[in-house]
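Missing here: one protein chain of the complex. Every other protein chain is in place.
The letters A, B and C name the chains in turn, as written, and every chain counts its residues from 1.
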Amino acid sequence: MIIVMKPGSQESDVNEISRVLESLGLGVHISKGTERTIIGVIGDKRVLSDVPLELMPGVEKLVPIVESYKLAGKTFKPEASIVDVNGVKIGGKELVIMAGPCAVESREQILEAAVAVKKSGAQFLRGGAFKPRTSPYAFQGLEEEGLKLLNEAKELTGLLIISEVTSERAVEIADKYVDMFQIGARNVQNFQLLREVGRSGKPVLFKRGPSTTIDEWLNAAEYIMSEGNYNVVLCERGIRTFETATRNTLDISAVPVVKNSSHLPIIVDPSHAAGKAQYIAPLSKAAIAAGADGLIIEVHPNPRCALSDAAQQLTPQSFDDLCRDIGQLAGLLGREFRYGKGE
Amino acid sequence: MIIVMKPGSQESDVNEISRVLESLGLGVHISKGTERTIIGVIGDKRVLSDVPLELMPGVEKLVPIVESYKLAGKTFKPEASIVDVNGVKIGGKELVIMAGPCAVESREQILEAAVAVKKSGAQFLRGGAFKPRTSPYAFQGLEEEGLKLLNEAKELTGLLIISEVTSERAVEIADKYVDMFQIGARNVQNFQLLREVGRSGKPVLFKRGPSTTIDEWLNAAEYIMSEGNYNVVLCERGIRTFETATRNTLDISAVPVVKNSSHLPIIVDPSHAAGKAQYIAPLSKAAIAAGADGLIIEVHPNPRCALSDAAQQLTPQSFDDLCRDIGQLAGLLGREFRYGKGE
Amino acid sequence: MIIVMKPGSQESDVNEISRVLESLGLGVHISKGTERTIIGVIGDKRVLSDVPLELMPGVEKLVPIVESYKLAGKTFKPEASIVDVNGVKIGGKELVIMAGPCAVESREQILEAAVAVKKSGAQFLRGGAFKPRTSPYAFQGLEEEGLKLLNEAKELTGLLIISEVTSERAVEIADKYVDMFQIGARNVQNFQLLREVGRSGKPVLFKRGPSTTIDEWLNAAEYIMSEGNYNVVLCERGIRTFETATRNTLDISAVPVVKNSSHLPIIVDPSHAAGKAQYIAPLSKAAIAAGADGLIIEVHPNPRCALSDAAQQLTPQSFDDLCRDIGQLAGLLGREFRYGKGE
Partner (left out) sequence: MIIVMKPGSQESDVNEISRVLESLGLGVHISKGTERTIIGVIGDKRVLSDVPLELMPGVEKLVPIVESYKLAGKTFKPEASIVDVNGVKIGGKELVIMAGPCAVESREQILEAAVAVKKSGAQFLRGGAFKPRTSPYAFQGLEEEGLKLLNEAKELTGLLIISEVTSERAVEIADKYVDMFQIGARNVQNFQLLREVGRSGKPVLFKRGPSTTIDEWLNAAEYIMSEGNYNVVLCERGIRTFETATRNTLDISAVPVVKNSSHLPIIVDPSHAAGKAQYIAPLSKAAIAAGADGLIIEVHPNPRCALSDAAQQLTPQSFDDLCRDIGQLAGLLGREFRYGKGE
């Protein structure tokens, strides 16, 4: 960290800051420029997290040099991590596709969806049982009943199960049914919840929030990892901008940026980013071309009857077309995706 | 709601949609333009919240005409609401100021802060006991111990107590100690938590999220109100934009916009918006001039020793100067604030 | 267009509005809902562009139904446009790559860059002669001297020339030297300049502004097209958001959204979006996978000596590797790019 002093700061101000830093075991390096004096702080800056240096006399601002997350960063672990979810490896050569309806609605719907997405090559079945909805008057999910139906679909197809958890109670219930927890965008800084899934040790798909920087997102991942759970897979799902032609703005650059800063795998959710089914295929291909380790896509056996987010769910046929394209793209990019392996 | 049909839509598409709407008890009004046919939907559109109209053949898009929240809106209750918190009325003629440290750190700190802010005229003591922090390595709050210290400060000064709750467990614990719950910006769409404080019936200060539109914020308030708790006070605290000179961008327009759309009181938090103590006084005056019903401000007896958000906490002296200015401004604007009434 | 009336509007208000609309030759369709009356306006709404309907008594708001641009829209021309620039067709089966240094700096630099990018398959040489720079103290371009050097490179390699114009004077000068004008992001709503390149009739590469919605961008394209110049190619180059890990946020969704709303070709500029050379290859592949008609990429024979935007310029070797990948990707997507055809 660099401490930039104000133009008129005193020598005594610099001395006092040096004294505080040294008392905390940190090294100090002073550099006098033509307009400003700056102080370089040497050592583990975490001892400073509760010291209000910016209020000390003469201080203009603090400039961080090293990122504030540790466990999620490449400095901590330079090689890419592979998260193994009961045999399916995320972050390796194989692309992973998670697919299924926005919400579990009925036994018939989820089994039909499971059979369809399995056939096209998906490795995971997704389906919301606890649904966070903008309006309290909309369908809120089948809760445990929905999780039981997901489990039935798993027994039928062999697909792994991923479902969103929205509270500590939901974690407790879902723990019995799912292979991987999903933390949704609205809960990206619900730190109690992050700790809870951290303590569970179970793999977590961790979505970026709509107004979370990549740096804050990796810091939030640190809440899960600092509980000892390193099985974190990141998921870019669009950020909020001024553009309204799509539901969110897919930040495709987040894929290479995360690959550059973190060892964690990253997949992309084109459904929530686009908000419209017609844009899902081009955005999915773009994500894979940019280096993503997989996709999570909403597929509904009959989107016109869906109880939530109908506009952004693919039909099984469109999903199958997309998986075929992804299979071809994978080969070109040195990855693998066994299209239709489910048959 | 208006349903806009695609340029090439068929008469049969329009008929099918009409049939669905009428089967749900809604009225239908068809209008053929030169380029598009549009269908006006008449009646309570909440019966449509789970019907995927946008996927019916021939439909281009849906255009909402009436806002989706009810209880928080002026159509439901045209006159301004006054929220009474154990005798202090928020939303009436009197301006309400909530002040205190970002986090409760020690008995000495909170009592000193309480005496100081009381003296300047604040009606509420604020102080975080459950602290959501961006990094897991930073100070996370004293939890129940902190709430007990707040209560001691209340007994000493007569100030009302407000503190943030971040989980269902925190609501349960804090319920014994606080006069008003605070829901922080990160939890604006933590719907389980909103329901929980809704069920408690206790007044809630409900902060806007950094990327929440005013419309979504009022919809989220609906989660609290739909549990029967109408004692909601809104709090604008800055939104996330591309500008980095301030921590967030204070959306001062939210004050008149909320006054125009909702009957709920609204106060402003200049501390989190600015992120720097030097900007708090001008933003506070701006908020009151724009019509806010009060302020929530971070004040620390010794900011240089603060364990969190040090840069944005005022000293008791700066806070007193600000309260004096607010007192004068209040008179000019037809409001009241009894500066120094605590003495 | 739909006119939404206020809850308490009078029958006489509706009658007065109807009278005004009918006097302008427009049709009127009135629909009374349970909470609001709405008025559908039938006909060409351009006659309304200067009528302040939103101020008429009883009016709450206006809701546009049809987009406000005409010539740029698919309603005007449903099939995709192909822009022919002296024999190179943009928007057809073949992918088009424009490449070269950010700024023309010297004869040696531009000739070396031209030979290199030609070899890898680029069809256009880019190079800034008029440079808009954030700081007035930075290198501002060689102006006409730079254009002459571009022309020399054209004679040597046969590449077409594209260069940015920043004022009416620049248009006049550049007209003698370039095959295609570029309008940069900062001038997206410099309407005088748009009209000027419109009047020239020469093909225009029209970049999106950093805070321009797609709708506004197409409206701005209308300024060029309404002068009779339909040879417009759009270029997505990233928008400004709160994320700072990249220089701008590449709005990859703009590619399918534009393809859905407009008949104009669209290419992508990954260099300005990313701001860092290491992200250019993944973003380029993502753009092509999403359906873009081409790319414009900064390539410098020796980026370490570049006089502007050094960090985002590729070396000829990295550019060649990328072109090879694009060539393979093209085949898979049903497009063509003759990698290395320049040899």
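Brief remarks on what is shown
Convention: a residue touches a chain if its C-beta (ideal position, glycine included) is under 8 Å from a C-beta of that chain, and two chains touch if they have at least 3 such contacts.
Every value quoted in this text rests on a predicted model; they were computed, and no experiment measured them.
Residue C:Thr166 is the one among C:Gln109, C:Thr166 or C:Ser253 that touches the chain missing from this view. Within the complete assembly, B:Ile252 is the residue of B:Ile252, B:Ile267, B:Ile297 or B:Leu314 that touches the hidden chain. When you scan B:Tyr69, B:Phe206 or B:Tyr279 for touch with the missing chain, the hit is B:Tyr279.
Contact residues of subunit A toward the unshown chain are 2, 4, 7, 27, 29, 31-36, 38, 40-44, 63, 65-66, 75, 240-242, 244. Residues 211, 213-215, 239, 241-246, 249-257, 260-261, 273-274, 278-279, 282-283, 285-291, 328-329, 332-333 of subunit B touch the missing chain (whole complex, contact as defined above).
As for the chain not pictured, it touches subunit C at residues 46, 49-50, 52, 54-56, 68-69, 132-139, 166-170, 186-187, 189-193, 209-211, 216, 219-220, 222-223, 226, 240, 303-308, 310-311.
The rule we apply is simple: only the chains that are shown with their structure count from here on.
Put simply, the chain closest to the centre of the protein, by Cα centroids, is A.
Subunit B and subunit C have Cα centroids separated by 39 Å. A separation of 27 Å divides the Cα centre of subunit A from that of subunit B.
Among all residues of subunit B, those that touch two or more other chains are 240.
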